[in-house]
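Removed from the display is one protein chain of the complex; every other protein chain stays in position.
Each chain gets a letter, A and B, in the order it is written, and its residues are counted from 1.
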Amino acid sequence: MPIGQTLPFTAVRWDDVLFVVLAIMLLGSALLVVTMRDIIRCGLAMIASFASLAGIYVLLGNPLLAATQVLVYIGAISILVLFAIMLTETKNAPTRLVFQTQAWVGAVAAVVIAAIIAGTVLTTTWPSTGAVAWTATSDIATMLFGQYVLPFEAVSVLLTAAVVGGVLLARREPPAGKEDRS
Amino acid sequence: MSSSLDSYLVLSGLLFSIGTFGFLARRNAISMLMSIELMLNAVNLTIIAFGAFEQPLHVHASVIALIVIAVAAAEATVGLAIVIAIYRNKKTPLVDEYDSMSE
Partner (left out) sequence: MTALLPLIPILPLGGFVLTGLLGRRYPDDAHRIAVWAVVASWVVASIVAVMALLHASPFGTGGAGITLWTWIPANGFANGFNASMGLFVDPLTACLLIVVTTIGMLVHVYSIGYMAHDPGRWRFFAYLNLFMFSMLTLVLADNFLLVFAGWELVGLCSYLLIGFWYPRRSAAVAAKKAFLVNRVGDMGFALGIMAIWTQLGTLNMQAVFARFGSVPHEWQIAIALLIFCGAVGKSAQFPLHVWLPDAMEGPTPVSALIHAATMVNAGVYLVARCNPIFGAAPEVMVVVAAIGIFTAILAASIAFTQTDIKRVLAYSTLSQLGYMFASLGVGAWTAAIFHLMSHGFFKGLLFLDSGSVIHSVDGEQDMRKMGGLARKIPITYATMLVGSIAIAGVPPLAGFFSKDEILGRAFKNGFLWVWAIGFVVAGMTAFYMFRLMGMTFWGPSHVDPEVEHHIHESPRSMTGPLVLLAIPAALLGLAIGFPPETGLLHQWLAPVFASTIAASGHTEAAYNFFGIDGALAIGTTALVAVAIVLAWRFFGVEIPALGLRAQPRPDQVRALSARQGLSLLYKGSFNKWWFDDINNKLFVEWGGRVAAAAFWFDRTIVDGTVNGIGTVTAGAGMRLRRVQTGRVQNYALGIALGLIVMAAGYLYLAVR
């Protein structure tokens, strides 16, 4: 039997519940990313936040983006970050201080930025349709390989360059004469 | 709530602020990179939200978001490579000890 539009016995819509749950997960895990002591756990929390965001993309009617989020962020970037953590973290790694001395200034700045964004958003009247429009994957494909084919190709060049750059930078012994120290 | 653009934008703003805080406050270079990822995600969320709620941006926003994801992937690759290279030189992942620019 299909479940209703709303929570049983209330006027609260399932969508809203889902949104709130996902938002709490997203913000919570994000906070953990920036506050936890152990950097491995930070990385894991980051995966959680990426996953929550993928859920929110689904709520926004964009399954392709959600899939891409999972594939790229969780599947590639997170793994990359975890590898980097493992490469740099040594046994005697200084875990004594997680935060900079300027952390409190950063916190104040972050709060102020949040306030400014929220204030701006809430005081602005958007010409919104009021409902989420479903985004079909086929539409995206049409547009990406039609109108946006040039940026698409540019991105592919960028990715190639990034791969080459990453390999060059991370090499143990930079080839003599090719490095640019200036 | 889930059908209001404002809630998504505020969520995105909060996520962005958290990322900002992380970038400004954490000592570890990799933590900073993770914070940057959070901020990029916030931006992506904004784009998708606008695409979902604003008819003229529909579909376009998805394409832009995809491109942002690709660029983020490239950035992460290069960024992490740089961190590893610096780490080899300085033997520390702590950014506040990378202060040779002040000399």
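Keep in mind that, in the parts below, a residue touches a chain if its C-beta (ideal position, glycine included) is under 8 Å from a C-beta of that chain, and two chains touch if they have at least 3 such contacts.
In this text the structure is predicted, and so the values were computed from the model without any measurement.
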| item | value |
| --- | --- |
| Candidate in contact with the missing chain, chosen from A:7, A:24, A:71 or A:112 | A:112 |
| Candidates B:3, B:20, B:62 or B:77 - the one touching the absent chain | B:20 |
| On subunit A, residues whose C-beta touches the chain left out of the figure | 100, 102, 105-106, 109-110, 112-113, 116, 119-120 |
| Sites on subunit B contacted by the missing partner chain, in the whole complex | 20, 23-25, 32, 95-96, 98-103 |
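One rule holds in what follows: only the chains that are shown with their structure count from here on.
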| item | value |
| --- | --- |
| Cα-centroid distance, subunit A relative to subunit B, in whole angstrom | 7 |
| Partner subunit A, residues of subunit B touching it in the complex | 1-31, 33-35, 37-38, 41, 44-45, 48-49, 51-55, 58-60, 62-63, 65-67, 69-78, 80-85, 87-88, 92-94, 96 |
| In the complex, subunit A residues that touch subunit B | 13, 15-16, 18-20, 23, 26-27, 30-31, 33-34, 39, 42-43, 46, 49-50, 53, 56-57, 59-62, 64-65, 68-69, 72-73, 76-77, 80-81, 83-85, 87-89, 93-94, 97-100, 102-103, 105-107, 109-111, 113-114, 117-118, 121-122, 126-133, 135, 139-140, 143-144, 148, 151-152, 155, 158-159, 161-163, 165-170, 172 |
